[in-house]
Each structure stands twice: as structure tokens, then as C-alpha cells.
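A single protein chain has been omitted from the complex, and every remaining protein chain is retained in its original position.
The letters A, B and C name the chains in turn, as written, and every chain counts its residues from 1.
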Amino acid sequence: MSNTLIRVTVWGENIHDQRDEEVRKVYPKTMHGTIADGIQEHLGSNVEVRTASLDQPEHGLTDEILDSTDVLTWWGHAGHHLVKDAVVEKVHKRVLSGMGLIVLHSGHWSKIFVKLMGTTCALRWRDDDRETIFTVNPGHPIARNIPPVFTIPLQEMYGEYFDIPQPDELVFLSTFKGGEVFRSGCCFIRGQGRIFYFSPGHETYPVYHQVEVKQVIANGVEWAYSPPKERYATSTCVQSPLGWMEKDTEK
Amino acid sequence: MSNTLIRVTVWGENIHDQRDEEVRKVYPKTMHGTIADGIQEHLGSNVEVRTASLDQPEHGLTDEILDSTDVLTWWGHAGHHLVKDAVVEKVHKRVLSGMGLIVLHSGHWSKIFVKLMGTTCALRWRDDDRETIFTVNPGHPIARNIPPVFTIPLQEMYGEYFDIPQPDELVFLSTFKGGEVFRSGCCFIRGQGRIFYFSPGHETYPVYHQVEVKQVIANGVEWAYSPPKERYATSTCVQSPLGWMEKDTEK
Amino acid sequence: MSNTLIRVTVWGENIHDQRDEEVRKVYPKTMHGTIADGIQEHLGSNVEVRTASLDQPEHGLTDEILDSTDVLTWWGHAGHHLVKDAVVEKVHKRVLSGMGLIVLHSGHWSKIFVKLMGTTCALRWRDDDRETIFTVNPGHPIARNIPPVFTIPLQEMYGEYFDIPQPDELVFLSTFKGGEVFRSGCCFIRGQGRIFYFSPGHETYPVYHQVEVKQVIANGVEWAYSPPKERYATSTCVQSPLGWMEKDTEK
Partner (left out) sequence: MSNTLIRVTVWGENIHDQRDEEVRKVYPKTMHGTIADGIQEHLGSNVEVRTASLDQPEHGLTDEILDSTDVLTWWGHAGHHLVKDAVVEKVHKRVLSGMGLIVLHSGHWSKIFVKLMGTTCALRWRDDDRETIFTVNPGHPIARNIPPVFTIPLQEMYGEYFDIPQPDELVFLSTFKGGEVFRSGCCFIRGQGRIFYFSPGHETYPVYHQVEVKQVIANGVEWAYSPPKERYATSTCVQSPLGWMEKDTEK
């Protein structure tokens, strides 16, 4: 536990960040740059953080990069449809083999999240609201150093019904001005992969500058991490004649 | 399935119902009487409903009554400490052996619910609020004929953190005027028993007269039901010499 | 509950059933025909059962058929890759909208199951074994009238690691001669759809003639059923201006 170095790749769509003046003001270093800084700030020498984005070759997610990524974070919105299926396949395979995945905000609608969930991942939404976040699993590692309740002053509303499988662990619930509710912090285990969906974060609000949000994402990175030597793919059906077990445990 | 007769016992503490003028006005037939009527109304000839209360011998829960009860509903508040431990033990044993249990509102703090959960079951509360209820598991039998969202105009606030085990199935979430959130419809399986906790319902508000609330409780009764012939106790550790299985399946 | 008519479509690949002499001997009425008979036998006038197969137009799953199907059962093996993606999409959408789905044996590797799970659904296997099935959730509706343990004398071995999400409810566990273990009865909720995976059943063994297996499948059909009027799709993200709730509940 003590000598772990977590290699994090922060993926950002980088569309609003380049195109929209308003977004550039809120996130002069881009959203993914800001998210990367927050992780670095909270986890220090325990992490090595880099960014990747849609406009790079293979969206910045080459085999080399993926093979040296322990945890991938994902923010997308305007360009979900521009992400190549081949890249989604590669990321999907890595997640099932043990790469952690943190899906942020509008990433609920990304190809990779929808594929992992098997449901539509649709939800309700409205601009211009305020989010109040409650911890409903106070012993969970992702809730560490997070108060029982905190507020994000400016935030988009995301509301139920959120069409996801029941989370393996529900960590946070959120409410909004209109009385809406949302399962805003959800853990899923898929294969060997550990997936955390966290809904706060919108391109026109300074959500990723807020200390509690940065803490939650950093906690999520630690929770989602699996040691690389432990990872093995399980993508085929293995015929196993009597005696396979003895051979297997001899190794 | 079609010939099922569900025998329901609606248990009420019957303290506020007798003592408080305000409560008598809202529930002239008592709260348990009103809850019983609602179940009868929704399930018709599929149920046989009776009531029992704290002031009766053995709190109205004699062996004879319990042995002919398929689903027990529980409302208590002022007199949790007056419920005898011996009765709690008997109910606990029955639930684990397959009797369904519907725990309502302040029943979260009852001896039987706390014993089944293993946690404190503590929560936040405030009088004089409004509850908005969202279905977050729309394919669940308890959500049948319930709209995606509905409101209870006058209701006490119950808020997180609610100290329960993560529900086996989360069906409803509620929000309140102060922005609070609550896991208001929770299913738990314990032994062979099916337990549904539903938080709406307060002695001074006409909650149990509201059609959606009656529908949810009736749905809960159907969900919690197990056929009596299926029930068997599992309270001892059974030594099982090689060959037990063959004997067991010969029966 | 009492007047429910469940419309079941039993889907079979119908390849081994036509091609292999050995299979024709064990299942002279085809596997899907035998499964359909078992459901009819156990649920009587509560069900209306028909079959559909790969070789029919649209694999027998036209809009008309799907729109009048409450629960679909799925057995496939040699021809998973022959199932058209467009049909898989239609079935997927129906399941998320509330059509029940029972996936049998080698159906774990079908396009529809893999898509709903989001994982590889890979497993270990070996011919020529014996399966012993244990109920680990004795209060579950699918365990009704099923003994605590029963044996299938001739059966293929399916063993862990089975790459599925943790089931929402685990009902059965199986063991085999080689000491293997398998999560053989698994419930999943996806959207409004209720999905039951049950691993027993192989084309060259008379598994679907065994009374306990027929009972489990019939129980699964009842468990997976949702009333059609309750079904609504949730495939889009709905913008919801303040006030949407009042309008919605006015309906």
C-alpha cells in the first residue's frame, strides 16, 4: 500500500474548452487540466498525472498510454459521437482487465459508460441551479475527508430517473432547487475494473475548482486503483478438463 | 399465484390515536385502522386484513395470530420501549422464517427493525414539511401504478444520514423543503423474510389517506408475501455427514 | 395480481435441434418446444406461450411479436453471431422498457446478454459432469417450491470466474464433480427490465425435462413479469424547467 504510484490519465473532450469564451474564463487551463491539477494537489507523490484529449491521434489513448494508465478519468459532452468505436473497445477491455475509470458529469452519456452499464444512462437536466450533496455511505473510502453535506453554489441540475443499474455502492445523493434528487456518487465493479461515476461538474461553472469536488475525485482515483500485476483479461471461455485446478495452482 | 390469499396483520401502537385530539381528527378510525382499510381497498379479495395493537395481551401478537399472518405491518413511535422483548423475539424469528414485514415511518426506531438491521437506524427529522417522492427503480413491483414523482403536501422531514445497511433494493428517494434527501423506500431480505421500509406517514398529517401512499403499502404487502408452506426456520447449525444430500433429496 | 395473463415468447436458436441426431433424441419437440411446454405446465391459464427461432423472418421477433411479449426466454449456442444486430437492439430497448428476459445456459454468451451486462460474460466449461444446485436466497420468489439442494445427473460444467456484474440478487449456486463452483441463478434489474440468468440446460442432456428446472424457469417467468401498462421508455435526456413536476403530476 505504501509504495503505490498511481498513473492517472485525465481525458477531456477539449471542445468547449477551446471554443467557448465563457468556458475559457472559468477554466483557463482547460477542464481536464484543472481536474489533473486537483488530483495532483491531493495525492502528491502518490500519483503521476497526464492529460489526453479527443483532438489527439487516437484521442490520446494509444496502446502505450493505456498500458501505462492505472486510472482513467473521463469528461465529455458535445463530442460523444466523435469518439471512435475502436478506442471505446480498447478502453472497455482495459477497464474489465483492471484499469480504474472515473466518469464525470456529462460523461454519463459517453459511449464507454453506456457500454459498461448496459442501460441508456438517460436522466433529467436543467441549467442554472445549486447542488447539495449528502454522504449516504460515510465509511466508504470515497467519502473520506468529505463533510456529511456540502453545497455547490452554481451547478446544472441532474435528476432522477437516472437509467443506470443499481450501483454496487451508493456514496452520494444530491438535491436541487426544484426539489429534484440524483444518485450523484455511484460505484460499479465490472470485471476487475472499478468504476466511479460522480455527477458534479459543468463547463460553465467553477465546480472543478471547489475543494470538496477535488477531494472526491482524488478519493475516487485511490478507490479505483488496482495494482497492474494483478490484471488479467477474462475475455474467453476456457475449456477446463478435470485436473485444470491442480495445474493452475502449481503455477 | 392466482389463488393466493394474503393474511395481513396491521400493527399499531395506538397511543397517539387514543390520546391526541389532533390525531383523532385526522385518523378517526385510528392510524392502523386507516392503513388496514387502504390495504383492503387496493387488494380486495386477495387479502384478509386485521389489526393488532400495543395495549392488547401480548400486544395482539399471540402465537396464534403470528402463525396465521403472512405479512405484518408496523407503526410505532411513542411506545417503542413498551414493546416486550419476548414479542420482538417471536416476530424476529417469524420474519427470518418467511413472514413479510412492512415498517412504516417512525417504525424505523422500533426494536424489531433495529434488531433486523443491526445498525442504529438513526436519522434527521423536522416537523412541518412537504415530501416529494421519486421512483428510482421503475421496474420494481412496489413501484407499480406509482407515478415517477408525487408529492405529500404535509409531512415530517426525515433526512440522511439514515443509518441502515445499504438496501438490497432501493425503490424511492424523497426530498424536502430544506433540500434534504432520504432513502424513503427500501427493501431488505433477511433469512426468508422480505422487509420493506417506507418512510411517509405521520400521526398529525393525513398521509395514510393519500392514494399513492395506500398503493405503495398495498404493493409492499404483495412483494413481501411468501407462501406459508415454503417457510422453514434456519436457526441451528446442522451437522451434515457425507451423504446428507442424498437423504435430503430423497424426501 | 390474480387476473394477470403473462404472454411468454420462448426463443430458441433451433440449430442443434434440427442438425444433431443426438439432440433430436433428447428433445424430439426441440429445446424451445420443451421449455415452452414446461412453462405452460407450471403456470397453466396464467400464461400464453409461443415459440420463435433464429431461422424465422427477423428471427421470429417482429415488432408485433415483441410488442405482445411480456417475458422472453433465450437459448442460443452455435449461432450467437448469426443474430442480427438490429434485432438485438430492439430486444434491448424492450427489456429496458419492462419486458422480462430469462437467459438460459449458453445464452450467457449471446449478444443480448453481453450487451445488457456490459462485461464479457466469459466462464469455464467442461462436458460430461453432474450439477448440484443450492438455494442461497430461500425467500426469493424464484426459489418457491424448490428444495434447498437438488441434483442434475448429467450436465455440462460451468465454472467461475464468471465475468458478470455482481447480481442484484443471487438465488442459486452450483457445484460440480471437479470441485468447481458457479453462480447459476442470478437476477439483474436493468432499466425497468427484470432479467434472470439460469445456467442449467444443455442440448445433449435432458435437463429441460427435469421437474425442478421447469419449476425454476416458470418461477423466473413470474418474477420477470411487469404489467405492460407500466412500461415506458427512458432513452432520452429530458430537459426539465422548474415547474415540470407540477405539470407531470397533474396528469
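In the analysis below, a residue touches a chain if its C-beta (ideal position, glycine included) is under 8 Å from a C-beta of that chain, and two chains touch if they have at least 3 such contacts.
Worth saying up front: this structure is predicted, and the values here are computed from it rather than measured.
Visitor: Quick one: say which of B:28, B:44 or B:165 touches the chain that got left out.
Guide: B:165
Visitor: Quick one: say which of C:30, C:53 or C:135 touches the chain that got left out.
Guide: C:135
Visitor: For the chain that's not shown, point to the residue among A:78, A:154 or A:189 touching it.
Guide: Per the contact definition at the top, the residue touching the missing chain is A:189.
Visitor: If the hidden chain were put back, which residues of chain A would touch it?
Guide: So the residues of chain A touching the unseen chain are 1-4, 46, 98, 132, 137-140, 144-145, 147-151, 168-169, 189, 191-194, 222, 226-227, 230, 232, 234, 245, 248-249, 251.
Visitor: Name, in rising order, the residues on chain B that touch the hidden chain in the full complex.
Guide: 96, 109, 115-120, 122-126, 157, 159, 161, 163, 165-166, 168, 177-180, 188-191, 234-245
Visitor: Considering the whole complex, not just the chains shown, which residues of chain C touch the missing one?
Guide: Touching the missing chain: residues 132, 134-138, 148, 159-162, 166, 169-170, 173-175, 179-181, 183.
Keep this in mind: only the chains that are shown with their structure count from here on.
Visitor: Please indicate the chain closest to the centre of the assembly, with centres calculated from CA atoms only.
Guide: Chain C is the most central one.
Visitor: Looking at every pair of chains, which has the largest contact count?
Guide: A-C
Visitor: Taking each chain's centre as its mean C-alpha position, how far apart are chain B and chain C in Å?
Guide: From the centre of chain B to the centre of chain C is 31 Å.
Visitor: Need the CA-centroid distance for the pair chain A / chain B, whole Å please.
Guide: Taking the mean C-alpha position of each chain, the two centres sit 37 Å apart.
Visitor: Can you tell me which residues of chain A touch two or more of the remaining chains?
Guide: In chain A, the residues touching two or more other chains are 159, 161, 166, 179-180.
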